[in-house]
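What you see is the complex with one protein chain gone and the rest in place.
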Amino acid sequence: MLRYIVNRFIQMVVVFFLFLIISYLLFDAIPGNAFQNLLLNPSLPPYAYEETIALYGLDQPLSVRLQKYIVNFFKGDLGYSYIQFPKTAIELIAERLPRTLMLFSVVNILAFYTGFFVGKILAWRRGSKSETWITITSVFSYTVFYPWFALLMLWFFGLRMGWVPIGKFLTPSKWYDSPFDSDVVFLEMIKYMVIFSVLYFVITLLTKEIESLNLRRNIRLGSFFALLFISNFYWNTGQLSEMRFYAGDIAYHTILPVLTVTIVAFAGTALLTRTTMMEVLKDDYILTARAKGLSQKRIRDRHAARTALLPVVTSFIFTIVTIIDGSVLTETIFSWPGMGQLILESVLREDIPVAMASFSFIGVFALIAHFLADVSYAFLDPRIRIKSQG
Amino acid sequence: MSDIILDVQNLSMHYETLEGNVLAVKDVTFNVKSGESFGLVGESGCGKTSVAMTLLQLQPENSVISEGSIKLDGKELIGLSENELRKVRWDSISIVFQGAMNAWNPVIKIGEQIREALREHYPENSKQTNIDKINQLFKMVGLDESTANRFPHELSGGMKQRAVIALALSCDPKIIIADEPTTALDVVIQDQILNEIKKVQELLGLSLIYISHDIAVIAEMTDKIAVMYAGSIVEIGPTSEVFNSPKHSYTKALLDSTPSIKGEKKKLKSLDGEPPSLINKIEGCSFAPRCPNRNISCKPERDMKLIEVGHDHFVDSCSLGENYE
Partner (left out) sequence: MDTVNNSENNSLKYESLKRNFNLFKQSKIGVLGLVIVAFFGLLALLQPFLFLTNIWDEATYHPVVGYDSQKIQATVVSCKDIDYPTPEYKTPNDCPGPEEVNIVAVAPYNPGIQEGDVIEQFIQPAPPSSKHILGTDSLGRDVFSQLMEGSQVAFVLGLLSAIVGVGISTLLGTIAAYFGGAIDAYLMRQSDLVLMLPTLPLLFIISAFAELQVWHLALVLGIFGGLGGSVITIKSQALQVKVKPFVDSARITGGSRMKILISHILPNVAPLALLYMVFSVTGAIASESILSFLGLLNIDMSWGLMISVAQADGYINQGMEYWWLVLPAGLAVTLLAGGFYLVGRGLDDVFNPRLRKR
């Protein structure tokens, strides 16, 4: 197991270096840079352009720059933004990354679970009328033209119904006299979510050994509500009780993007789960499970879905990159100031250091996701676990 | 000893396929008494597995039972809901599938997969009771206790097969169906497993339906035997009687084509031709085209129908001469 992880890790590092080099070369190939319009300004002396170029180190040969770039990358120095000068690329990313990450993880967890659930039901009800309808709906939401759909959602829920805010991360008017920085509040929210999920995960682990299935389920359900109840106290302590109002505002703004992306993203998982489940249902051990007299639900969840989970997880990871793609659109349409928006803006305005830094970060992110997926896959499938030991 | 556990009457079943209906089980009638071991023998593709699946009502989606009844302990199984069937399965009747190698879910430990069945049928059991029970079962079939904590791919074929037998025994069924439990195993292991099954069956006083294409194995294992051809039972009777005085030409051919059980060397006579396609209904005797002594004693145009020729010994009428009407 350990060897497997180490192996994957080394591979990851190699791929990452390649990725850095390729992305640098790509950006280098872009003709022009943000300073070319200095040349258009007749009131500047001609050497001003050259000096600026030299200041940013753009006059050096490619190999030197590439080397410098990689060394600096690992030092955490990604250069200054051309457009928002005193800010560094890292600062910009540090500000935006948590927002993207949080939206991204909430949406993905939701989408994966709904998708897996719906797919399971679809395969189980094969051939029924409801299957045809759910399939058509899922295909629709899988192939729906995303920006269009998001705009319509925004129009319907935001403008027409007025239930949710129309885009943005927060309501500025509420924050004028706020004692807190929005990022601090946001980090506090993330901290809470992490604590909550870890606690719940621990409870699931602890209850794993309970023999009676009903009891096990009830305990888990009960402790979930208990955690919710405790959360209430948590947000009433100290500073948090004042922060609650602002946290609520941010949470309110996440509703629509989360809903929209989930609707679009769940379908892929659902359709894939259906296919894999249907293949699994042909396997002999499903017949054994039926012969044993197990309940339909148990056969579906424990035997079929558990095995079908493996390929679904892998391909879900493969699609993470596409989900990142989607986040560019999501953030643009919902004016959510995250990484996706940053990358689009910086490319459009040729703010190369920022564009490059965010592109690399997305790459790192995808890479880590792949790595984690590989490792968790190995945990899920005992066959791999064993093989890698020997 | 003579009370009937399983009573199958006029069972007919077909599969709906793109090419047409495959008539896999035709008008099959037999019964199994408590403690008795019953053999079902026939060539590959004659419908043995189809019969076994139908007994548990586990037949695939595209199958249709056109007529007949299956009474288990006096209770009709055909037409029961899935929930009612769940209570019967494993509790009264369990099965060792053909190709039991794949009977285990690859991602769940062996012990857990057995425990699952126990939990379903004995919800009041504590965890320890279940574990004890499993250990006892493992001992019975000659497996180590630690097997419970292993994943299926960590076991050899023979171990998996023994574990499957332990699984089949776990809920104390009244009757076990063993569908070619030893194919894909080497001869030595085959023998061990057969002995194991026989030992356990006698020890627990179970009824057994043993399915095989190997008539020699059937002879060793069973008290009563049914010979199947193209979906129908062509001869049925006490094993010794069928072996000593086979009446149906197919049974004779089958016996001739097997090396003698008693050890005397006989020339192997294999049957010519292929079994008929089951897609279309066959008029008259389905064995006629391959029958070696068609012209001597058969009436191929006669519809298939079992006729009693000795005590409890029935034979398909069309393979009998003029005397039988």
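Note that the chains are named A and B in the order they appear, and that numbering of residues resets to 1 at the start of each chain.
Everything below uses one rule, namely that contacts are C-beta pairs under 8 Å (C-beta built on N, C-alpha and C of every residue); 3 or more make two chains touch, one makes a residue touch a chain.
The structure presented is a predicted model; accordingly, all values stated were derived computationally and were not measured.
*Asks:* Could you tell me which of B:N62, B:S156, B:S240 or B:S257 touches the chain that is not displayed?
*Replies:* Final answer for the missing-chain contact: B:N62.
*Asks:* Need a quick check: the contact residues on chain A for the chain that isn't drawn.
*Replies:* Within chain A, the residues touching the omitted chain are 11, 14-15, 18-19, 22, 26-27, 29-31, 126-127, 132, 135-136, 139-140, 142-149, 151-152, 155-156, 159-160, 271, 275, 278-279, 282, 318, 321-322, 324-325, 328-329, 332, 343-344, 347-348, 350, 355, 358-359, 362-363, 366-367, 370.
Here is the rule we go by: only the chains that are shown with their structure count from here on.
*Asks:* Which chain A residues qualify as touching chain B in the complex?
*Replies:* 127, 209, 211-213, 283-285, 287-296, 298, 302-303, 306-307, 310, 380-383, 386
*Asks:* Inside the complex, what are the residues of chain B that reach chain A?
*Replies:* So the residues of chain B in touch with chain A come to 56, 58, 61, 82, 85-91, 94-95, 97, 99, 102-108, 116-117, 119-121, 123, 125-127, 130, 151, 153-154, 167.
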